[in-house]
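A protein chain is absent from this complex, but the other protein chains hold their places.
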Amino acid sequence: MRIRCPICGDRDLREFTYKGDAVALNRPGPEAAAQAWDDYLHLRRNPAGATRELWYHGGGCGAWIVVTRDTVTHEILGAVLAEEAEA
Amino acid sequence: MADLIARSPCMGLLPLEQGGVSVTELDPGPMTLVAPYKGQAAALSKAMKVAHGVGFPAANTTETGKGVEAAWFGRDQALLIGAVPDAALADHAALSDQGDAWAVVRVAGEGAEDVLARLIPVDLRDSAFPPGRSIRTQIGHMAGAVTRLPDGAVRLMVFRSMAGTLVHDLDRAMTHCAARGTG
Partner (left out) sequence: MRIAGKGLIDRDTPVHFRFDGVAHQGFAGDTLASALLAQGVRLMGRSFKYHRPRGVLTAGSEEPNALVTVGQGAHADPNVRATVQEIYDGLEAHPQNAWPSLRYDLLSLNDLAAPFLSAGFYYKTFMWPRAFWEKLYEPVIRRAAGLGALSGQPDPDAYEKAYAFCDLLVIGAGPAGLMAALTAAEAGADVILCDEDTRSGGRLLAEDEEVDGQPGHAWAQALTDRLRAMPNVRVMRRTTVTGVYDQGTYGALERVGQHLPHRASLPRACFWRIVAKRAVLASGAIERPVAFPNNDRPGIMTAGAVRAYLNRWGVAPGRRVVVFGNNDDAHRTARDLVAAGVHVAALVDSRHEAQASDAYPVHAGAVLCNTQGRLGLESVTIRTAKGEERIAADTLAMSGGWNPSLHLTCHMNGRPVWRDDIAAFVPKPDMVPGLIPAGACHGAFSTHACLEEGRAAALRALSELGMTAKDVPLAEAEDAPVSLRPLWQVLGKGRAWLDFQNDVTAKDVALAAQENFCSVEHMKRYTTQGMAPDQGKNSNVAALAVLADATGRSIPETGTTTFRPPYTPVAIAAMGAGAEGKGFAPERKTTSHAATVERGAPMIEAGLWYRPSYFPDPGESHWRQSCDREVRMVRESVGICDVSTLGKIDVQGPDAGRFLDLVYTNMMSTVKPGRVRYGLMLREDGHVMDDGTAARLSEGQYLITTTTAAAGQVMAHLDFVAQGLRPDLDVRLASVTEQWAQFAVAGPQSRALLDGLLDAPLDPEAWPFMACGPVKVMGIAARLFRISFSGEHAYEIAVPARYGDSLFRLLVARAEALGGGPYGMEALNVLRIEKGFITHAEIHGRTTAFDIGMDRMVSAKKDCIGKVMADRPGLKGPEREQLVGLRPVGESKEMTAGAHLFEPGTEPVRVNAQGYVTSVGFSPTLGTMLALGFLRNGRARHGERVKLKDHLRQVETLCEVCDPVFFDPDGGRLRG
């Protein structure tokens, strides 16, 4: 598997580590309801199709990126820097 | 009173030579990580140009000047090599001394690319990786930096503590490549 890092270009999977769904970017405020925190921390969709997920290019430039990937075909539909990703 | 004695990271480990490929330790001089603050990239690049003759490099490249080099070193980071950073740079960027943090080696020779193809998961052929390219990637299991030098040789950098492993991995790859050559 290869991921196109927005900074480094097309790179081998082994340079990256996986965190999970990109929902982790939408951190609720400290006053948010318990349900919102529960959703943020624990609830994840498991789609057959496109999913947005966080990868860390720790073996490369050190960027956190949001990769859109099809869970059925493994096709990678795009990758953007986490700092520029829409939450 | 005695003096503190400096030791280089690869002292006692290098040089190596096998099958026409050589590995030697480089002394890069001062090395400083330069990371521009928000909105300061252009101003930093200008200050670097004025003080050191090299601008802030584009991603995956290195800029070489007279005895000074600015090698891209990761997201919003460059490594200023060969000069102590001018004080003016601190107005625009976080500076971190890295002059002792890296084992820096030069891999040269006809079969160097074949040796590196055994350790580095990136296309390092001349066409894809000409002089001026400088990337962050993995070298074996180690996070490192790889640069094509102006003379065509390749510079590798890994954490200082891993110098022994770098030399071990290179030595093994060189042994295998050399053995193929005589097959």
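Order of writing sets the chain letters: A and B. Residues in each chain are counted from 1.
The definition used in the following text is that a contact is a pair of C-beta atoms (placed from the backbone, for glycine too) under 8 Å apart; a residue touches a chain by one contact, two chains touch by 3 or more.
Computed from a predicted model, the values in this text were never measured in an experiment.
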| item | value |
| --- | --- |
| Hidden-chain contact residue, picked from the options B:16, B:41, B:88 or B:117 | B:117 |
| Those residues of chain A which, in the complete complex, touch the missing chain | 1-3, 10, 12, 17, 19, 24-25, 27-30, 32, 34, 37, 41, 54, 56, 58, 62-64, 73-76, 81-83, 85 |
| Residues of chain B (touch criterion as defined above) contacting the omitted chain | 1-9, 33, 35, 37-38, 75-77, 93-102, 117-118, 120-123, 125, 127-128, 140-142, 158-165, 168-169, 172-173, 175-176, 178-180, 183 |
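Basically, only the chains that are shown with their structure count from here on.
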| item | value |
| --- | --- |
| Centroid spacing, where centroids are CA-atom means, of chain A and chain B in whole angstrom | 30 |
| Chain B contact footprint on chain A (complex, rising order) | 7-9, 11-12, 14-15, 57-63, 81 |
| For the chain B and chain A complex, residues of the former touching the latter | 59-60, 74-75, 77, 121-122, 135-138, 143 |
